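One protein chain is absent from this view; the other protein chains keep their places.
Right, subunit A next:
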Amino acid sequence: MQNHASRAATFLKDDARTDWHNNTLWHVRSKRDKLVHGIPEWESIRQLGSDIKDNVLSNLDTYLEQFVAKAEANGVIVHWAVDAKEHNEIVHGILARHKVDKIVKSKSMLTEECHLNEHLEKHGIEVVDTDLGERIIQLKKEPPSHIVMPAIHLKKEEIGELFHEHLGTEKGASDPQYLTEAARGHLREKFLSAKAAITGVNFAVAETGGVVVCTNEGNADMGVHLAPVQIHCMGIEKVIPRAEHLAVFTRLLGRSATGQPITIYTSHHHRPKVGGEMHIVLVDNGRTKQLGREDFRNSLKCIRCGACMNTCPIYRRSGGHSYDHTIPGPIGSILSPGKDLKKNKDLPFASTLCGSCSDVCPVKIDIHEQLYKWRQIVSEEGHLENVKSIPLAGAGAVLSRGGLYNFMGKAARTALKIAPRALIYNQFNAWGQSRELPEVPKNSFKEWYAKNRKDA
């Protein structure tokens, strides 16, 4: 059966690509650091972001009601969807009423989560993803591998090949400028002919009833302002209390996501355009369940910046597809077990628990602690695979007895020296399969300390 490790192994087969992926994401993380260090009050803004989101979660019902009342007063049509199925049916219903057969869509992790494209295509509606990265993976018939950089797993030569096939670009051409220009022309046609546009939502303001959408390309705005019908789909956790709180989140988002001071466009939609129609679809799809889990509800504070992915040593070297979940990386690994523990049981283990994700998270989610807590639940519910549970059960027995631990250490140091490689690098030792064990020190730390402390 495929799991995170086996899918990561597939990704790792291409050394050059893995190195590139690793270095590129680290570069994005470094850009983030540079900008963040230029803001003396950064830590206090993070704290504010976290506190505002805590307040939101504890008053979510009130804020949602306030938001909806305002939005409706603004002339927006608001819909509620309990799950993905209802969400898809609502969106299809709006499109069917307007006899729309072509739509443009800007990036929305929620519609990915709900598999909206497949649903609409089944009903004969052409869906065009307009974010360049999203369009690339849509043509490639792949899911996104990153929430901010959906096509980060692909090399420009592959994109050149894809565009040659679908957009008629020159064979062998792979210059990003040239390819982007081709996509611009191709998508402009789609924008000009779409009768409806769908976007995700970064923030929804309870006080004013408006939604805020952030992009760099301007694709969300091109879609929404040209098409007569605009639809904004959002998870219920996206609501924030007041407009002034946007200052906190817009300061956090761009810097954390890609190391830029703010996204190029921060668009505030409050009322439909003249002669147009504006819809907002509020979706639960498991969020209220997560809200009820004391240890894990913090994951709902996420503003989807992707910083935890860029910094994660496992994500960087295993690729987003290895998680097989709409939201990959550290945040995905704490969201996905709540949705389907059995399927995603290995994701909380796809981490070194180094804590780097929690360090960069702009809303201070305790990501690595939640990963650790999910591990315990996975183990309690008996989902641990044998290969992990046998050594772990042994470790439990050994660690609980000090004497045995000391003896085992000594024995291991001797055994590692004399055991044939086959014993150490066998199929039950997943760790050893792609790693060399460290050279064996002559003394244990305890022995070394006992000998050397006199000198201290």
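Criterion: a residue touches a chain if its C-beta (ideal position, glycine included) is under 8 Å from a C-beta of that chain, and two chains touch if they have at least 3 such contacts; residues count from 1.
In this section, contacts and distances are computed from a predicted model.
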{"item": "Listed names \"Polar amino acid ABC transporter permease\", \"L-lactate dehydrogenase complex protein LldG\", \"Putative ABC transport system ATP-binding protein\" or \"Lauroyl acyltransferase\", with the criterion being the UniProt name of the chain not displayed", "value": "\"L-lactate dehydrogenase complex protein LldG\""}
{"item": "Touching the absent chain when the full complex is considered, from A:A8, A:L95, A:M149 or A:I314", "value": "A:M149"}
{"item": "Absent-chain contact - pick from A:D19, A:E43, A:E118 or A:E244", "value": "A:E244"}
{"item": "Contacting the left-out chain in the complete assembly, out of A:A8, A:I136, A:A196 or A:I280", "value": "A:I136"}
{"item": "Selected from A:V82, A:A96 or A:C354 as touching the chain missing from the view", "value": "A:V82"}
{"item": "For subunit A, the residues touching the chain missing from this view", "value": "24, 27-28, 39, 41, 44, 47-48, 51-52, 54-55, 57-61, 64-65, 68, 74, 79-82, 86, 130-133, 136, 149-152, 155-156, 159, 176-177, 179-181, 184, 187-188, 191-192, 205, 208-210, 216-219, 221-222, 224-226, 236, 241, 243-248, 250-251, 254, 258, 260-273, 282, 284, 288-289, 291-292, 294, 297"}
